[in-house]
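What follows is a short report on a single structure.
The complex is shown incomplete by one protein chain, all other protein chains being positioned as in the whole.
Order of writing sets the chain letters: A, B, C and D. Residues in each chain are counted from 1.
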Amino acid sequence: MATEHTALLAAQDLHAHYGQSHILQGISFSLQPGVALGLLGRNGMGKTTLIRTLLAQVRASGGEVWVKGHKVTQERTEHIVRRGIGVVPEGRGVFPNLSVRENLQMAARPGTRGQVDWTFERVLQTFPRLGERLGNGGGQLSGGEQQMLAIGRALMTNPDLLILDEATEGLAPLVVAEIWRVIALIRASGMSTLVVDRNYQKVLAHTDRCLVLEKGRLVLEGASDDLADDEAALHRYLGV
Amino acid sequence: MSTLMLQAQSVSRFFGGLKAVEDVSVDLHRDELHAVIGTNGAGKSTLINLLSGELPLSAGRVSLMGEDITHWRQPKRARAGLGRSYQRNTIFTPFTVRENCRLSAQARWPRAWNWWQPASRCALSNTAAEEALQRAGLGDVAERVAGTLSHGQKRQLEIAMCLAGAPKVLLLDEPLAGMGAEETERMLALLGELKRDHAILLVEHDMDAVFRVADRITVMVNGRVIASDAPEAIRQHPEVRAAYLGDSVGAGHGH
Amino acid sequence: MDLATFLVQCLNAIQYGLLLFLVASGLTLIFGIMGVINLAHGSFYMIGAYMAYALAPGVQQVLGGGFFITLLVGVVLSVLLGYVLEWVFFSYLYEREHLQQVLMTYGLILVFEELRSIAVGDDVHGVTPPEWLSGSIALGDLMSYPVYRLFISAVCLGVALAMWWVLAKTRLGMRIRAGASNREMVQAMGINIRLLYRIVFAVGVALAALAGMIAAPVSSVYPGMGSSVLIICFVVVVIGGIGSIKGALVAALLVGVVDTFGKVLVPSVAGLSVYLLMAAMLLWKPEGLFKANG
Amino acid sequence: QGQKLKVGLMLPYTGTFAALGTAIENGFRLQLAEQGGKIGGREVEFFKVDDESDPSKATENVNKLIKRDGVDVIIGSVHSGVAMAMAKAAKDNNVLLIVPNAGADAVTGPMCAPNIFRSSFSNWQPGFAMGEVMAKKGHKRVVTITWKYAAGDESVKGFKEAFTKGGGEVIKDLTLPFPNVEFQALLTEIAAAKPDAVFTFFAGGGAVKFVKDYDAAGLKKTIPLYGSGFLTDGTLEAQGASAEGLFTALHYGDSLNTPRDNAFRLAYAKTYKLQPDVYAVQGYDAAQILGVGLNAVKGDVSKKAEFAAAVQKAKIDSPRGPFMLSKAHNPVQDFYLRQVVGKENKVVGVASKALTDPARGCKM
Partner (left out) sequence: MSKLPWARVMPVLLAFGVLAALPALISGFYVELAMKVMILAIFALSLELLVGQTGLVCFGHAAFFGIGAYAVTLLSPEGEAGSLWWTLPAACGAAGVYALAVGALSLRTKGVYFIMITLAFAQMAYFVVHDTPLGGGSDGIYLYFKPVAAVAGHTLLDLDKPTQLYGFVWACLGACFVASAVLLKSRFGRALAGIKANEQRMRAAGFATFGYKLAIFVVSAMMAGLAGYLFALKDGFVNPEMLSWHQSGAVLIMIILGGLGHLRGAVLGAFAFALLQELFQSQAVFGAFAKHWQLMLGLTIIAFVALMPRGLVGLLHKEGAK
């Protein structure tokens, strides 16, 4: 398939299991450079699992994953990520025993093209709240502060693709708005994004294309604008 | 007139120099859902920790149905009817969903220390658990091991466990976080139902939801209460809009 | 006790404490960062001491000898040993329950002890320090103090400083500490945690072996020397706060002081003193003196 | 008696005392070979158990030999606590026991029995011998230092008994927990106390470290150090120059230079490519005691009384010099004063002649 070679990220008939249960049941999609992709679905449909499988945090039981034309199915997480992916995982994954400063610094890395768009200073500018708590341990932050830290940390790796799994969970409306603003900013800068969020309206508004997952299968794929108008589909797959 | 269930008077909690909660007073009445909203790090979770007894107070007083419980430890408060959920999941990952609820129910019933009778034969906690499961919409996955649930399902279980203990006062820390649209609806319906015979304190960032169910809203910023009023008044409150709501929640933007 | 004696006792306490620190530092590193309760740590100490004894003739022949060359060879060998051990025995245990690792390290103790017995026998041996360190300094008219002991103290301080700097100040150190709390997340940041862990383990082993080699000239080399040092090391690590280098240093000095003055002032319960200290410290600070933060 | 004689060796083959266990077995086998591989006219079959120097497993280990293997005689062990358990089991099951090292006073004290013998010494003995020597040398104020455990206590007790009888005074008893080897604090105490001399009991790795530390602290030049013989036995190579000139008391030494000893040493060195030590001698003599007894009963181990009578009458022709067994079955032997010269514990005199353990508590 041609797309696999041009795509930033692509999956071919991807399967994954947790023990006996077949979670991902043959998923194929591709994400072109510069595209913002949304991933929607009810609770427990496999969104997080898909992300984790793409990153080899869950072993794929079948199918292939491609990053920038390289087949990475056999590679380990760190190698895949180093090809230019930044991750904000579900549950944040802030390092509680490192200070805020260290959480950011440990991740710092120039992008795959040598670009250093996101620096320590720029992250603090984007999230001033973090600047006030630089010396605090990551574990002492409030939930929202941790979420900002996780995003900031992912940006410090200057990725080509930023994956956000429920990045706005537990954030104050102002901050949520701020994060969507940042996501829009990132999108505008040409960085690709893969966004999972419970607020489907925001996801649809901030992405070019969307995938809808149901019980581990891709049931819908299309332009976000189209989907936003398709009330029947939204009701059917998201229960709204 | 609704009964006053839980009252916090000028409670404070300091972490070193940080005043996480400072001079906060809240009243929780039966048949009233009291929402506490506020910026991240405002001290909402800390407030719940203070009320539930997880953290000792630096200053202030807490009373439950007129009784001073400031110096009670957490388990005793819980047995007296203070139930809470956590912002981060605290489920028993190795147990089944049902067992999670059963265990949560157990402490409240007599002879919790019984060591010869099989726990599975404790009818009281079994029914309590079953009821909580149904209410939280987890009936289908009751036999699943809790650790294998998806994030949203775990959040539901977190609430179910809180309910299983048959509390009189519910302190819910962001119960809607991580739930999908459908589950959010169900949870809001549940809250409306629970409200009738419980006093509920709801910490939540989903403003649509909060404004739909709350009877009273307290807003915290940096450890202090900046406003406490009926929802409509809060929605218009300039300080609250500036510090927390922003423009995202336009006046009257419902569903 | 007059002032002069008291001061000399303080010197003894510090010197002992520093040596303890050197042995315990590797343990706290492996323990705090990888979560491996390494019972075999004492064995690495023993292996180090035996290397100081057994390698010397070979090094003499091939490289022209010298205590420091032996030391260097020993450190290189122990890094290799640690690297291979982690690779073969530990790398697949991280997902398992911690106690499985305990069982594994217990097995290793038995194996190392027996291999040592087969390879070099069960006799007690001495190791001579280099010529220029073998003198001593007079401490008043009381007694004299061997220069070599001062040298040990200097090495220990050097190691403490270097470790603190790497862990607290460098990005490598941050990444290592991050791995302590969330391995998967470190991987998701694009960092090769397996390699990092392997290196940490190897360094931990090397530190224990280095301690053994450095201590060999004063402690001599004998079977069972590992197990006697193991428990006291755990005491140091726990009092200091697991994973904290600073804590290990402070705790080691504390243990040194308590042990030294315990023996002198209340000899009948001297055996208890260190454990009393640990119990008291943990009751006061249930998580050790310093939380792991470098 | 066509059947083989079953000999159980319960010795440490692993751990700190492993080298001692091997030496004892070597000595025993050497003597056996010299008797033509037979004792009391019977071929010998060995059963070995590693006692790990762990007293909590000792009863079970000795029962392996007694109940599982059904041995006729047991040889062991090094660790006193283990030997205590063995003595109990031997007494309960009425099996011959010869202790080739462990010095616990109780074995030939309260625990003494017709079927229990010792080819080595009691802890009391070398201490007492050294006490006599130091008193005679004119030392008046002495500090003792040892580990806080039974062997150390008993040894120091023996020393004090003789030393105070000879007019000396022990100004300080220093102890440290077993097996702690951090001596520096106590050395400082010694330096501060400025005694005429120091008496010590240490063995193995602790002995090496103590002697080296004592020297390194500069005390060796100013305050003479005396010890029970184990201070410098099997440890000289490791102690190096630090041990040079030290005086110790023991029932054996390196240059006895008697024809008996020379023959033994030559044979041992030839067989094992090693120099023998006191442990080898004790093992060797354990075999001799067994031989004397069994010859008297023509190999019939069930005749315990005759066996004991014969052994008590006999003069054991040991490389250390001939000795007899006391009523409590502990050797009545000469204790030599030895001085370290190079890599040898050179015998320079007799510290105490035909020294008998008081066997306090023995009702036999």
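Everything that follows uses one rule, which is that contacts are C-beta pairs under 8 Å (C-beta built on N, C-alpha and C of every residue); 3 or more make two chains touch, one makes a residue touch a chain.
These numbers come from a predicted model, not from an experiment.
By the touch rule given at the top, the unshown chain touches B, C, D in the complete complex. Contact with the chain that does not appear here is found for just one residue of D:I39, D:A106 or D:V181, D:A106. Touching the missing chain, out of C:F68, C:W132, C:W165 or C:Y275, is residue C:Y275. The residue from B:A78, B:A177 or B:A199 that touches the chain not shown here is B:A78.
Of the options D:I39, D:A85 or D:A243, the residue whose C-beta touches the omitted chain is D:A85.
In the full complex, chain D contacts the hidden chain through residues 13-14, 47-50, 54-56, 58-60, 63-64, 66-68, 80-81, 84-85, 88, 92, 104, 106, 148-151, 153, 177-178. Mapped onto chain C, the interface with the missing chain covers residues 31, 37, 39, 89, 93, 96-97, 99-100, 102-104, 106-111, 113-115, 118, 227, 231, 234-235, 238, 242, 268-269, 271-272, 275-276, 278-279, 282-283, 286-288. Against the chain not shown here, chain B presents residues 52, 54, 73-76, 78-79, 83-84, 86, 90-95, 99, 102-104, 106-108, 111-122, 161, 165.
By definition in this document, only the chains that are shown with their structure count from here on.
Counting steps between touching chains, the shortest path from chain B to chain D takes 3. Nearest to the common centre of all protein CA atoms is the CA centroid of chain C. Centre-to-centre separation between chain A and chain C, using Cα means, comes to 43 Å.
The distance from the centre of chain A to the centre of chain B, with each centre set as the mean of the Cα atoms, comes to 30 Å.
The distance from the centre of chain C to the centre of chain D, each centre being the mean of the chain's C-alpha atoms, comes to 35 Å. Chains that are in contact with each other form these pairs: A-B, A-C, C-D. In the complex of the two chains, the chain A residues touching chain B come out as 18-19, 21, 42-45, 48, 90-91, 129, 140-145, 147-148, 166, 169-177, 198, 200, 238-240. On the chain C side of its complex with chain D, the touching residues are 1-2, 4-5, 8-9, 12-13, 15-16, 113-114, 117, 121-126, 128, 136, 138, 142-146, 148-149, 218-225, 228, 259-261, 263-264, 267-268, 270-271. The residues of chain A lying in touch with chain C in their complex are 55, 57, 76-78, 81-82, 87, 89, 93, 95-98, 102-103, 105-109, 137, 153, 157.
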